[in-house]
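Note that one protein chain of the assembly has been removed; the remaining protein chains are unaltered in position.
Read from first to last, the chains carry the letters A, B and C; within each, the first residue is number 1.
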Amino acid sequence: MTERELGLLDAEKLREDFEILSRTVRDGRPLVYLDSGATSQKPRQVLDAEREFYERHNAAVHRGAHQLAEEATDGYEAARATIAAFIGAQANEVVFTKNTTEAINLVAYAMSNSATAGEEHARFRIGPGDEVVVSEMEHHANLVPWQELCRRTGATLRWFSVTDEGRLDLANLDELVNERTKIVALAHQSNVLGTVNPVRTVIAKAHEFGALVLLDAAQSVPHMPVDVRELGADFLVFSGHKMLGPNGIGVLWGRPELLAAMPPFITGGSMIGVVYIDSATWADPPQRFEAGVPMAPQAVGLAAACDYLSAVGMENVRAYEHALTGYALKQVGALDGVRIIGPVDGEARGGTISFVVEDIHPHDVGQVLDDQGLAVRVGHHCAWPLHRRYNVVATTRASLYLYNTFADVDALVEGIKAAQRFFGTGPGA
Amino acid sequence: MTERELGLLDAEKLREDFEILSRTVRDGRPLVYLDSGATSQKPRQVLDAEREFYERHNAAVHRGAHQLAEEATDGYEAARATIAAFIGAQANEVVFTKNTTEAINLVAYAMSNSATAGEEHARFRIGPGDEVVVSEMEHHANLVPWQELCRRTGATLRWFSVTDEGRLDLANLDELVNERTKIVALAHQSNVLGTVNPVRTVIAKAHEFGALVLLDAAQSVPHMPVDVRELGADFLVFSGHKMLGPNGIGVLWGRPELLAAMPPFITGGSMIGVVYIDSATWADPPQRFEAGVPMAPQAVGLAAACDYLSAVGMENVRAYEHALTGYALKQVGALDGVRIIGPVDGEARGGTISFVVEDIHPHDVGQVLDDQGLAVRVGHHCAWPLHRRYNVVATTRASLYLYNTFADVDALVEGIKAAQRFFGTGPGA
Amino acid sequence: MYQEIILDHYRNPHNKGLREPHDGEAHHINPTCGDEVTLRVTLTPSPENALDGSATVSDVSYDSMGCSISQASASVLTDLLIGKTVDESMRVLDEFTEMMHSKGVGEPDEDVLEDAVAFVGVSKYPARIKCALLAWMAWKDATVQSMQSEPRGGGDGLEGAS
Partner (left out) sequence: MYQEIILDHYRNPHNKGLREPHDGEAHHINPTCGDEVTLRVTLTPSPENALDGSATVSDVSYDSMGCSISQASASVLTDLLIGKTVDESMRVLDEFTEMMHSKGVGEPDEDVLEDAVAFVGVSKYPARIKCALLAWMAWKDATVQSMQSEPRGGGDGLEGAS
């Protein structure tokens, strides 16, 4: 089977836009990039957009009255509108951060800051007796900030388990989400298991109790159509660099009435109303959360990435990756001595495939793959508690994106076999 | 006089590296960019370095074991070493942030976070009865975070005044800095007045009482040689985008023993020691303060900017700007109806010249200048309390950099005269 | 963008200086430059003694600090709205706001905007739009406030505005 048969997306053609994909590694091996879950590669169109901003329109946005400043501001705000539209949101609901991690911290700190902020921010207060709910499959970025919020405020952290099959365990949903719950922070798609979580169910339950829901969409927005109105969450966060965009930019989407009620996180220039030497008032969102000269060129680059993805069509991206993932699950899953950590069927899961190879440490698997030009990730993938849950120290992870091909999957399978041969394990050993 | 006579720096030649400086604005007027205090332009060398990273070495740093990840990590850490050397520091003392604003917030939040962090962070605790000292000339980025720290902890904010001449008023130094002082946060160079502050005097006094000193070097590091060991401060912060570097990257330098004793600010991946579902430990600095996939391409770009500035020579940059500023102070200062806000002599001041034109609002001055291709900034420049101090709502600010010429200053003078003619004020009106 | 009409209003502003009595007052600041306006509105209830859209904007006065655009815009506002009903005034406001966001394209309705069409050029300068709108936003707030106030009784308003 080749991707052509799908008739949806021509990966070979798209690859031409990614200069880096034609390079070689380790003594002339063609690069097979299977680490898009960590960070994606960027097409020429994105790099060009960013450079064009620097070479033609560069100025500090929202701060000048000259032509360059106007053009820069226009570019920045047009980018916000494009990115908002990409997730079905309004421009004023989109806050730029440096990455997903900052976006999550922003919400967590807004909650602790509300303790000393005015009454108008009372909605976000949290303290002893209140609960924050996460899951065992969270990336550290969606776990540690909530641990720290609990530490600062005296609130209690609780968590969903995951099943042996790699699914969110909703068995104790009714017990976990209750009248004490202030916020539920949950991965939309796991960066290890690939699992796409049944977030609507959790959101509905949380909203019964007036609890907020934040979705960590770092691994979903790049790979499937996401519409914030349809999902019904309160906050949604993602990073530019995982979706063909530049590094150094991330997004916090929030319901406008919630953003309006949130005290600021990082303070400084451009986020203020009036400033006196001993006190200040705040601008409206999104400015309230964007202190300092922002990453305007990166915003423009991310908007170009959204345009690129929209031109391909997010439905096509999803369908193509679904086919590719199904193929990979079958091929990798069929290998003797290989155990996939995560759902082995392609339903409600994305193209992230983590696995262990019997008797070979992931570092060693990764090394042998690297020697053959395959770039995978090894380790706990910033999800240490999840690995503990499956009694593994580390896994090897291959993560697919729209520029990967069925041939890449074949190369992965060959690579794993080579590792088994090298270490004298697996079939035939 | 032309810059050639200085024999130090050939601005005309340097300008060729800045594509944007050859563009025109407003119906074909050549751009005269006098807004580098807001953000600088970027030379080709910086943009090329960033692009080369994306096209050849892009991967998530510190997270992969494949060749691209190694190259990306090497590039990122080599950039850290270059940037550290640029300010006379060691690599492990340099933390990357998204901008100056985040760097200041990092220190301010570390102080409030230490309340609930372990005993090993006790050095940073602050509360009622303790004092934080700033000055009236601070940028909002170095004022509002400290107001908020005081709000969160119950500490008291105090501030230095400025003199009518635009200098830091040290008259009450002994009273302001005392045994209650926990930290002094001070601009190294004012972004409005241009004043370079006598930071050594303040540092010496603060250290008598064991108080920390943070220098806001956003306006000094781009324009003069800065050596953190010579200055003797505890923390120093600056932004890449004001020193020919990319947007989206800033630096916190800190004494290593202080960084080691600081609890984290933004938490998430890559900044951890061990993570359990309900608790975590921290990595050593600088990683402790760099949660999430970092802005590696921007770090590489900023290192290229440092290399560019080092090749020109920071002493040359300072000397050239000093000559240019002297010329501008004389020419602008000589205009009837124009009042410079800030030192009128060139000693201990940089090339930032803020002024008011009698009976013409800065917005209108800026507009007339813009019509002639001159990009200046109008408003309070994120220093509202300072403007109040001088009884002005706003000023017009021209800020110079190494690519500005004496002809640019002449154009500014002509532009101001044109505004006066247009609004029928000033000489001859 | 500096149309002669704008410069005229800037040099000789109309209705500047706060006046009594008033039903509503609003103070607006432009955070990017610090410009300020304090604006007062006096309404005269309709014949049915209602303080609704049919009431008359019998007086607008203001005090302000700012650039030529913000000053002239406040002055033109008072000329345009004094004497109109609240409903008519809101229509002018909508038209003015729309023009300011037009980026200089489209034809502003001169019948509605009268002298205010001079500001169409400002809409091409995004950083100045806030200047032009400052007084208008304050007027809107002050008027909404006035409509929620106790009617001071027919006629008062007009007397106060004299």
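Methods note: a contact is a pair of C-beta atoms (placed from the backbone, for glycine too) under 8 Å apart; a residue touches a chain by one contact, two chains touch by 3 or more.
As the structure is a prediction and not an experimental result, all values here were calculated from the model.
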Problem set entry | Partner chains on view for the chain not depicted | A, B
Exercise. Among B:29, B:62, B:330 or B:421, which residue is in contact with the omitted chain in the full complex?
Worked result: B:62
Exercise. Where the complex has a chain not shown, which of A:116, A:178, A:331 or A:367 is the residue touching it?
Worked result: A:367
Seminar exercise, completed: Touch assignment to the omitted chain, from A:96, A:109 or A:384, lands on A:384
For this session: Pick out the residues on chain A that sit against the missing chain.
Result: 361-364, 367, 378-380, 384, 387, 393-394, 422-423
Seminar exercise, completed: Contacts from chain B to the absent chain lie at residues 62-65, 69-70, 73-74, 272-274, 283
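Here, only the chains that are shown with their structure count from here on.
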For this session: Looking only at C-beta pairs in contact, point me to the busier pair out of B-C and A-C.
Result: B-C
Exercise. Looking at CA centres, what chain is most distant from chain C?
Worked result: A
For this session: Let me have the rounded angstrom distance from the C-alpha centre of chain A over to the C-alpha centre of chain C, please.
Result: 47
Exercise. Of all the residues in chain C, which ones touch at least 2 other chains?
Worked result: 32, 125, 128
For this session: Could you tell me which residues belong to chain A and also touch two or more other chains?
Result: 63-65, 69, 272, 274
